[in-house]
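A protein chain is absent from this complex, but the other protein chains hold their places.
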């Protein structure tokens, strides 16, 4: 994750894209990528599985979503993985296992 | 990331939520969490910064998004981090640095 | 539809909200409202129907989506209803009925 953050910073800097990458713009971009993932499953009625094209598309979309999420988090010096771990602790307390 | 995947599998199994967690449903849940992140930045006009409440909310939403993204990817035995790294390689080729 | 457009213009003007209502901001707001509608159906597995609370919520969300859509369209002097009719003509040509 740390390597990804550093790579993304360099990628953005090398292309002079920092001015476009406000948290607001990145949040919009993230929502667009998520919709592209939703689109894959949109008309599925059950467990039809994915075509090869859909599967390759899925891999790219998951990558894009992780990229934008990491960039937004990095704007606030946060790690998405750390945030996920902390949120999991809350969820475990919020939804106790029924015995 | 691997630890998060294992924790999420156990969390879901312990609560018998597997039947709800189709890729389709997880994609919808992901889009709802992303909208909650978008909502934080929705009416910002520039660099106003976040209130403490918004900042704490942001941390939770980033966590939720990472959680759902990891769960969807895990359904296809994929790691979001690996997908991000592979997508970055494509992006670097697609958008060459202008010298 | 025309009455709704006039009412929305007056509503925004009376509250001095014009500066927040850029097409970009309205598009984000629209996406947030749609996610609130998606949330209603998120974990449904079939035809379970809606609770009274969900049904009342649905009515409000449909209203909110229509409101923001009308406001965005009005920024470009367009009527969503006219756009829908024109798009339907395209769709009828694009997807011919199989006899």
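Note that the chains are named A, B and C in the order they appear, and that numbering of residues resets to 1 at the start of each chain.
Assume a contact is a pair of C-beta atoms (placed from the backbone, for glycine too) under 8 Å apart; a residue touches a chain by one contact, two chains touch by 3 or more.
The shown structure was predicted, so the numbers you read here are calculated from the model rather than taken from an experiment.
Annotation for subunit A: contacts to the undisplayed chain at residues 19-20, 25, 28-29, 31-32, 34-36, 38-39, 41-43, 45. Subunit C residues in contact with the hidden partner, per the touch definition given at the top, are 1, 4, 7-8, 11, 14-15, 22-24, 27-28, 30-31, 34-35, 37-38, 40-41, 44, 47, 55, 58-60, 62-67, 69-70, 72-73, 76, 78, 80-81, 83-88, 90-92, 95, 97-98.
Note that in this section only the chains that are shown with their structure count from here on.
Between the CA-based centres of subunit B and subunit C the separation comes to 26 Å, rounded to the whole angstrom.
Once the centre of each chain is set as its mean CA position, subunit A and subunit B turn out to be 4 Å apart. Shown for subunit A are the residues that touch two or more other chains, namely 24, 27-28, 31.
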